[in-house]
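Note that one protein chain is taken out, while the other chains of the complex remain in position.
To keep things simple, chains are lettered A and B as they appear, and every chain counts its residues starting from 1.
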Amino acid sequence: MNPVLTLDHLNVSFATNNGEVSAVSDLSLSITPGECVGIVGESGSGKSQTFLGAMGLLANNGTATGRVVFQGQDLLTLDRAALNKIRGDRMAMIFQDAGTSLTPHMRIGDQLIEVLTTHKGHSRQAARQRVLEVMESMRIPEIEKRLTQYPHEFSGGMRQRVMIAMALVCEPDLLIADEPTTALDVTVQAQILNLFRALKRHTKSAIVLITHDLGVVAGLCDRVAVMYAGRIVEEAPVADIFAAPKHPYTQGLLKCMPRLDQLLDAELDAIPGQPPNLQNLPNGCAFAERCVNANTRCHNERPALRELSSARRAACHLLEAA
Amino acid sequence: MLSFALKRLAIAAPTLFIIVSLSFFLMHTAPGGPFDAEANLEPQIIANLKAAYDLDKPLFQQYLIYLGKVAQGEFGPSIRYQDRSVTQLIATGLPVSLRIGLSAIFIAAMIGISLGITAALNQNKTTDYVVMGVAMTGIAVPSFVLAPLMTLIFGVILKLLPIATLEPGGSLARTFPAIAPLTPYILPIIALAIPQVAIISRLTRGAMIEVLRQNYIRTARAKGLAERRVVWRHALQAGLLPVVSYLGPAIAGIVTGAVVVETIFQLPGMGRFFVQGAINRDYPLVLGIVIIFATAVIAMNLIVDLLYGVLDPKVKAGD
Partner (left out) sequence: MALFQSQSDAQLKLMDAAVRMRGRSLWQDALERFRRNTAAMGGVIVLCLIALMSMIGPLISPYTLEDLSWEAIGIAPTMTNSHWFGTDDTGRDLWVLTWMGARVSLTIGVMTTIVAMSIGVIYGATAGYAGGRTGNAMMRFVDVLYALPLLFFIIILVTVFGRNIYLVFLAIGCVEWLTMARIVRGQTLSVKRKDYIEAALASGVRTGTIIRRHVIPNVIGPVIVYVTLLVPTNILVESYLSFLGLGVQEPLTSWGVLISRGANSLETAPWLLLIPATFLAITMFCFNFIGDGLRDALDPKDR
């Protein structure tokens, strides 16, 4: 099957007062139609910037290079108008902080309806009908009244539902969700995750789920890519990641997760040290500083992302030796 | 919305009262009186004059008398222009000042906002630098420098516009008789508007740049909306909030500017009466004008508050 999105040697960098900061380096990844891919990493690992770059949504000082092929078109070569035909319609994004990601002075209804009038050429009436349908499926109560309200009159969870509805009205082929549950209370998080599960069952959209929470990935995704310092360090089917993590960073992440079967007073194994400074990344493996097994080669030579099996890739010298 | 408006009105009324009182006592604690200049007058005549203007009564009584009159829209007789009351003077001056003041603020807002948006959308490009350079010049070159220069260029050298009169004139009026009645006002309005254009365009630029960095603008772009719609529908309303709240101070700025501009162009407006009143210690005239101007500024602030409520749904819902 042809992939819906292929990132090919994608680089994202920002020009700052203190020089160039490289947020994403040489990243390649494919997403096939209908699958759900989790992108996992700490904040600053470049997981959000990867997809903001792909959608042409970087801040003014950011640039993306490489190729971003969406259904046969390289998005990075398109002009604004051509890009606008795709984003919001065939490719949609849900943002982390729904509180600041909705326009505060526009009614919720208008913000939803404009997506359809822009992309599908619907009349306002027809668009409204479709919006009501989607909001219904998002389990938003009192929809009619809600449409005339402003974002600040919504709770955090309700705002996130609106964000999701906004991304879904055009039935996109690819849905990118950037930390959709991070800013929410635990109970609301569960509700939103259930929505995603239902979504996965009922739509044909491919979903990219960006998160720092491996727990979220476990319940939802088919495949996981782990990012560290702007690069993918490991990529595998979700079951394999949990059963047999290959990269030391992935192993570290898994050890950080609290488990019910552990003793209460058992300490969690935090990964020692800090992620590297993106302004001057080390020549070798970016994780070497924090890796207990790192050797001289790790410090001097950057490991390539190599195939371990047909579905698995990892970037680590130690795996080669073993 | 109505209760919000009433609440604002409830604050505006005492504000005006405090300003009237403050100005009154300030003017009347002054050492020396309005008749000091006429030192050769006999004491009896001065006493009579003071009685005529209630200046012989205790200060607090004068205050009460004054308040009573003001409540009826009566500001007492002018001391300098002895045959006319302050109310009459204001009635002749106010239309002139209103005409140039309101036109100036309207023009300044329109031009300033457009320039600010243009600069913001071209941040750190040539257009931005040019607009901001012009704006900086507008702030750095005060109206009392600009006005004489414009008079010299457009009035004296080019003879396009009439100067120092309210009569139409100049070649512009002869070429386009339709706009002839406007010609005497053009230079004063421009002189008054330019500093405000400069301030408003800088404000708009800053606010728009801030707004364009917001998350919801990213959302709007992610939705695939045309850049035009992103700017006009999603950004502008929030970007205008600081400009709207500046309109109150802007009116104050226009009023002070009017004092200078009316003096330079010798227009018989409120500002000129005010300066002459101040120089002549014509208390009733100065007080009357202060009250009118303060009312104008307070009224503008009230309008601004209401406008703010319309633009920002959170204000409408909240307090």
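We take it that a contact is a pair of C-beta atoms (placed from the backbone, for glycine too) under 8 Å apart; a residue touches a chain by one contact, two chains touch by 3 or more.
Here the structure is a predicted model, which is why all the values come from computation and not from measurement.
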Options B:S85, B:N215 or B:T263, residue touching the unrepresented chain: B:T263
Which residue, A:N17, A:Q125, A:T296 or A:S310, contacts the hidden chain when the whole complex is considered? A:N17
Against the chain that's been left off, what residues of chain B make contact? List them. 15-16, 18-19, 23, 26-27, 29-31, 136-137, 139-142, 144-145, 147-149, 151-152, 156, 248-249, 252-253, 255-256, 259-260, 263-264, 274-275, 278-279, 281, 286, 290, 293-294, 297-298, 301
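Everything below uses one rule, namely that only the chains that are shown with their structure count from here on.
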In whole angstrom, the CA-centroid distance of chain A from chain B equals 53
Can you check the complex and tell me which residues of chain A touch chain B? 52, 55-57, 59-60, 80-81, 83-89, 92-93, 95, 97, 100-106, 114-115, 118-119, 150, 152-153, 163, 166
In the complex of these two chains, what residues of chain B are touching chain A? 123, 213-216, 218-227, 229, 233-234, 237-238, 311-314, 317
